[in-house]
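What you see is the complex with one protein chain gone and the rest in place.
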Amino acid sequence: MSEKEFAIIGKPQQKVDGIELVTGKARFSGDLRFTGMLHGYAVRAGVPAGKLKSVDTTEALKVEGVLDVITASGLMGPNLMGILPPFDQQILAVDQIRYAGESVAFVVAETNAAAKRASRLVVADIERWEPILTTDAALADDARKIHENGNITFTKKLIKGDVESGFADADLIIENDYETSFQEHAYIEPEAVCAVPSGDNRITIYASCQSPYHLRGHIAANLGLPHSKVKVVQAYTGGSFGGKDDVAAEIGILAATAAVKLERPVMVAHDRDESIIGSNLRHAMKMHYKTGLKKDGTIVARKAELLLDGGAYASESPFVVMKALIHAAGPYCIPNVMIESTAVYTNKTYSGAFRGFGVPQVTFASESQLQEAADSLGISALDIRMKNALKPGDANATNQVFNESVGIRQTIEAVAERTAGFDTSASEDADYLYGTGYASLIQGISNGAEGIDVVGASVQMSQDGSVVVGAGLTELGQGARTVFAQIAAEVLGVPLNTVTARLVDTDSVHDSGATVASRATTTGGMAVMKAAEEVKDSLLSMAALMFKTEAENIVLKEGFAVLVFDDSARIPIPDVATAAYWTGFPLMNLAFSRAPDADYDHDTHQGTIYNAYNYGTHAMRIKIEKSTGRVEVLNHIASHDVGKVLNPLGLTGQVEGGSLIGFGLAHMEKVEYRDGFIQNANLADYAVPTVMDRIPTEVISVEEANPNGPYGAKGIGEPPVAGAAAAFANAVAAATGIRFRKIPVTREDILTAIRGK
Amino acid sequence: MDYCKPRTVDEALSSFGDDSVYIAGGTDLGVLLAEMLISPVGMIDLCAIDDMKGISRSDEGLTIGACTLISDIAAADDIPDCLSLGAAAIGSPQIRNMATIGGNICNASPCGDTLTPLMVLDAEFELKGAGGRRALAAGDFFRGPKKTALEPGEILTAVRIPAASLEGSITGFRMTGKRNGQVISQVNMAVWAVIIDGKIENIRISAGSVAPVPLRLIRCEKMLQGKTAAEIMKDAFMKNLAAAAEVEITPISDVRAGEDYRRSVSGALLVDIVTDLVSEGVKDED
Partner (left out) sequence: MKISFSCNGETRDIEAGAEIRALDILREDLGLTGTKEGCGKGECGACTILLDGKPVCSCLLPAPKLEGCEVVTVEGLKGPDGGLHPIQQAFLDTGAVQCGFCTPGMILSTKALLDTNPAPTVKEIETGLSGNICRCTGYGKIIEAVQLSAQRMRNE
């Protein structure tokens, strides 16, 4: 199909769920109200490590309005949750306290205020242990075991070629340590769920969440119910970025337990400090990198050891370990690669999924080191990247060969062309330092090695021609509902405003896994497309009967069934749908998309892992005020190979928003720990960028069609984070002449370094 | 919680009891209430006391009612620059529309952005309590982080800036934080100066967030006193000035900034403001 034939795909579309959001009518979880609704509030350990000896709830129970205080013994199931079995995370502490935000009891009261007041009267008797606060301490020979199986959560290797002989061939070897800090999601809506017993031996949980099926599974298991008795409905969700999964399950279990016990609806809505202390963060990472190059800039070997601080529980650590491992070599064709990636437990808030999923951290290290090499070899930033960039037909780090949809070189070219228009040199005047940084990146799309990659979707047309689309993946603000509606409208030839894409309800479609890994558009979109095609077949068959012709002579467009050889011969789709209904043709289809399976050696990570990659190149020009270290971003170019742009408005929004999160990671945001306690669990001292801190992102899209995505599309949610973060670090190095190997590089770090020079 | 909204200071004073709390804008109090750090029985709202609102000028100087909104101070063009700039540096538009100057003073946070301007303006605080009326210099009012000279039940009713601080002087203010919007000062700095014929006749400097209370930088003031623009605008002098500021302050490291950074930035902010003021002072006379 040629480009100009699309009616809806590829054109800027407003969010289909936008009106309820700008009018304030959209009901987020915390906005829901049910008769008799109670409020739950968790009591936190307040101690990073220790033995929980007892929990005394006597005084709390006396507070007016308090109905129950649930402790571990009051839970109905195994009191365990997690991402990858065997699960290791307790919902309410039983014996050991592993981080300060661990919940030890759950107060249920008529009002939120009463629950909070009572929570202060719960007395947890905890024998304090010396907390394990660094990865080094966790790995020490005599370290206390945070979990029974030790302090190593997960460890994996990637081995391609022979890295040592690669280094032997190298003209230049660069070896350094890099480090990143914990990052908080800071979605503006803190987590919230409401559990409502429905009176039919089922329970419905309305949740601000990213993975309704995870919630269903964990809630059912911990209530001792079959999955079929639990229904999870996604409420409007105020941002997630990877963060509303484990914690949503945790509070979902607590709310549902209380709702079942008390036979009343129970709401849990986190305060901001709970959202920071009690839900996962982005992994802090320590990375040892070694790269060998020829004089002409060709990379011949890359070795890296990655150490991830996973905090108290495994959460997504195993998968982040793998994703970091697979991406540590960057978007380059390197013959010899050896990466080792390990996550360890510490007595801190657990780490887990956060937009980028390990890739921003390794991209920072990899791109910093590549730039250091380029600088020593006297090769320009873009030339060294182009020299090594993957081409179709090349084997990437996992030895997987893509023959199409490898657009990294085009993104470098696009950045070269755009940056030719402004001064990129490192320079200085009386008050400021100037410099430009570059970074290229690669980001696997969809689950790949992270497990089975399936999505269910339903498309249903009513007699009036209006359409309801339901996919198993969630709208988190990223525009998934709009893309799903666009695809259905495109296939069915109806106007976008006749299509409703609804929020996820676990009863209605197959378990589609989590809305992660930039997979909504790609794998979710394919499911919607498939479901819509079936409905389209019914409409074409019906229209063929009405036109007394064959189905292949009819197209659906502009809301009509139209004869291909006579554009004026049109039957309105509502008429076709009504006729189809009365003729007994199906107008609803439930489809299922399954991405190509991963197939690789688990010891070396060689083989087919992801079915597509997004590639990108960023350039960032900055200006640093010498007296204070204050940074202003003058230009930011973000070029990505997205396969095919489905909604330009949504896509640029994803790149701009993702880039600012990357900028925050690299420059401003740092979760500050002292003795195992987070010191800045608020939005004043945890510095999320404000509008006055925004960066002027310019979005450039390269379209190298992905055969596994709808209309050739690839996901774009995560990739910009890595690009912006790594480009910033290189820009600071260019401007100051000082290489910072630890992010964030704050104003304070910059000023201190400049003065020390 | 009981709530009353007196119309006069005396009425407010007589409403005060052991478990009461005064509220003005509520932007600091609201955080304490949210964190359940206080649980008063009664709340006395001072914002309906007309005598405590507004900015007025007389021969003696400027009087600013304690309940004057920070946003009004930020927007005022007939008050010293350092004070309006300090006010504009506080929080966000929403916070500035609620918060009052009296609240900023009585909260006595070391990073309060109106405190250093008030220090250099030689402001005097008018206090009223059961024992009557008294006035305290800004420098005597702050006793530590969140600690003031206020007696229980006593109310800060107004801030007075003497005429001597207004006439023929120029002022400046700068601050720095982790980000550009909604910034909490890592360091803030205010300067008041009288410059005649290109010479600094008089100067006062105050730095905030670098000690338990806003500090006057007396040694730096002495270095500048009597100096001409030509003497000041030399790299060597500015370096010495910055170095003097860095040793005169007594900052700590906390979640907002490290001690070293606070020192470096204090010197830099002072140099920036002095440079601006001296250039402006010279220009004014041209």
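Letters A and B mark the chains as written, and numbering starts fresh at 1 in each.
Methods note: a contact is a pair of C-beta atoms (placed from the backbone, for glycine too) under 8 Å apart; a residue touches a chain by one contact, two chains touch by 3 or more.
For clarity, every value in this text was computed on a predicted model and none was experimentally measured.
**Student:** Going by the contact rule already stated, which one of B:Asp45, B:Glu201 or B:Glu280 would touch the omitted chain in the full complex?
**Tutor:** Answering carefully, the residue with contact to the hidden chain is B:Asp45.
**Student:** Check the options A:Pro190, A:Gly437, A:Gly493 or A:Gly629 and report the residue that touches the missing chain.
**Tutor:** A:Pro190
**Student:** For a quick check of understanding: of B:Val9, B:Ile23, B:Ile49 or B:Ile105, which residue touches the chain that isn't displayed?
**Tutor:** With B:Val9, B:Ile23, B:Ile49 or B:Ile105 as choices, the missing chain is touched by B:Ile23.
**Student:** With the missing chain put back, one of A:Pro197, A:Pro331 or A:Gly650 would touch it. Which one?
**Tutor:** Answer from the full complex: A:Gly650 touches the omitted chain.
**Student:** Looking at A:Asn79, A:Thr135 or A:Gln478, which makes contact with the chain not pictured?
**Tutor:** A:Gln478
**Student:** If the missing chain were put back, which residues of chain B would it touch?
**Tutor:** Spelled out for chain B, the touching residues are 1-3, 5, 23, 26-27, 30-31, 33-34, 42-43, 45, 47, 71, 91-95, 97-98, 181-182.
**Student:** Just checking the interface: what residues of chain A touch the absent partner chain?
**Tutor:** So the residues of chain A touching the missing chain come out as 12, 14-15, 17-28, 30-31, 33, 113, 185-190, 236-239, 241, 269, 271-272, 476-479, 649-650, 652-653, 656-661, 682-684, 688, 690-692, 694-697.
Note that only the chains that are shown with their structure count from here on.
**Student:** For the complex, give me every residue of chain A touching chain B.
**Tutor:** Listed in rising order, the residues are 116-117, 120, 627-630, 668, 672, 679-680, 684-685, 687, 689-693, 746-748, 751-752, 755.
**Student:** Quick check: in the complex, which residue numbers of chain B touch chain A?
**Tutor:** Interface residues on the chain B side: 36, 176, 178-182, 184, 186, 255-258, 260-261, 264-265, 268-269, 271-272.
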